[in-house]
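On to subunit A.
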Amino acid sequence: MPVEIVMPKLGLTMVSGTIARWIKAPGETVREGEPLVEVSTDKIAYEVESPANGTFARSLGKDGDEFACGDVIGYIALAGEAETGGPGPATASPAPFVEVPRERAAANGTAAASATANGARIISSPAARRLARQLGVALSDVRGTGPRGRITMADVHEVRHSGPAHIAPGDVPAASVTLPPRLPAARRAIYRKMTEVGRLPLAQVETVARVDAVHALMQRRGDFGWTAFAVRAVARLLRDHSDLRTDATTGAPFDRIDIGVAADTPHGLIVPVVRDAERRSLAETQLEIVRLAALARDGAIGADDVGGACFSISNVGPQGVERVSPLPDPPQTAILGIGAATLRPAVETPATERLGGDFAVTSSAPSIVAAWMLTCVVSFDHRFIDGAPAARFLADFARACADPGVLL
Partner candidate 1 sequence: MSRTITFTEATLEAMREEMRRDPTVFLMGEDIAKQGGIFGQFRGLPQEFGFDRVRDTPISEAALVGAGVGAALTGCRPVVDMHFADFITCAMDEVVNQAAKLRYMFGEQCIVPMTLRAPDGITKSAGSQHSQALEGWFVHTPGLEVVIPADAEDAKGLLKAAIRSDNPTLYFEHKMLFPQKGPVPDDDDFVVPIGKAKTMRDGEDVAIVTYGITVGRAIEAATLLEAEGIRATVINLRTVWPLDYDAIADAVARTHRVVVAHEAVRVGGVGAEIASFIGEHCFDELDAPVLRLGAAHVPVPFAPVLQEAMYPRAAMIADAARRLVRRDV
Partner candidate 2 sequence: MAKTLTAAVHGERSDLGIALLRTMIRIRVLEEGIEKHFLAGDIPGFAHLSIGQEAVAAGTCAKLRTDDAIASTHRGHGHTLAKGTSMRGMVAELFARATGICKGKGGSMHIADFSVGMLGANGVVAGGFGLVAGAALSAVQRKTDQVAVCFFGDGATNRGPFHENLNLCAVWNLPAIFVLENNRYASTTSTAETMKIDDVAIRAAGYGMPSAIVDGFDAFAVYDAIGEATARARSGGGPTFVECKTYRARGHYIGDPERYREKREIEDVMTASDPIVRMQATLGDALDAGEFEALWTQAREEFADAVAFARSSPSPERDEAFFGAYVGDRSAGDPVHAVESRERDAFMPFAPNLGHGSQGSGH
């Protein structure tokens, strides 16, 4: 019996998923665990791995087709089974049936003749297709340099000789990124995303905040960490600094203040989201972050807990590093990076202003003191956000660090 490929359920609220892209074309040989199809929900892109060793026999949906979770979206033929195996459309799910083009079904090489990328036909010359078949190059890994991006023989040779490292032009650049052939599956999504981000006009503002007060509070309460503090502070500030939560897809601010938190996991970078961070107390925020981190570490995070953030925070403090210059996670347009809070020499001016007018001004020279300090960087997409609003936001963040009471 052919093995079914099923639309996964990636979260409690997920009822359906869309085939973003078939990574394999019918006729291609697949190994168990090898990425087979990229599916997407409104929140997450996920690569479904092959459930078995065999031949990708048939897809029941084309790119862009939506399936209910649990529906069969294709079949893997095991050794000895017909490559067009699997039940016919009548017994398959009610999802749209797509006849596999004969050319593809007949292809038994490692490269499909006309693999699709994000629903768009790959345009390639006949000779380039044949050459790709002969060389075992996947056309999806080739950047076409001909008219309309047509892949020519020279393009196939180029990949063969230098490996894929190109971004294909086109309507959907991220999906057309050429992946290095030996890239681990876990890195594919970030590879594509960062390739796209790399083309954005990013700018940064940076400051070093005095965080003695936060540090003292943290020591006293013990129920939150630096990440939770940053989430809480940022969530509060974003209410007014709506520029910093611009949605790149609309150009207008995100409505909900959901904050993404970059997490280092054995499965690579994952960015779980603290939903409605604005409404959570510091302690609740901390609990949520702990919960999300555990799920992420275990590879159990669901679609409900990722995607949709309006802003993200990257904290490299746990690694003991003082400064990070992060990249925004589109369609978000800004991100805050914080390092480790450390004691650093600080220059203190006389406390006149700080202490208020009740004291006589006892003017004295500035002095150097040891202070808890935090390096903060805001990276932002300059297409949507100018330097001044970003600087005001960062200044307000630094102020909150100095006087956390406003958050509590």
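With respect to how the candidates were assembled, all candidates are chains of the complex that A comes from, given by their letters.
We take it that a contact is a pair of C-beta atoms (placed from the backbone, for glycine too) under 8 Å apart; a residue touches a chain by one contact, two chains touch by 3 or more; residues count from 1.
Since we're looking at a predicted model, the values are computed, not measured.
> For subunit A, which of the options 1 or 2 is its touching partner in this complex?
1
> Which part of subunit A faces candidate 1 closely enough to touch in the complex?
Touching candidate 1 from subunit A are residues 125-130, 145-147, 150, 152-154.
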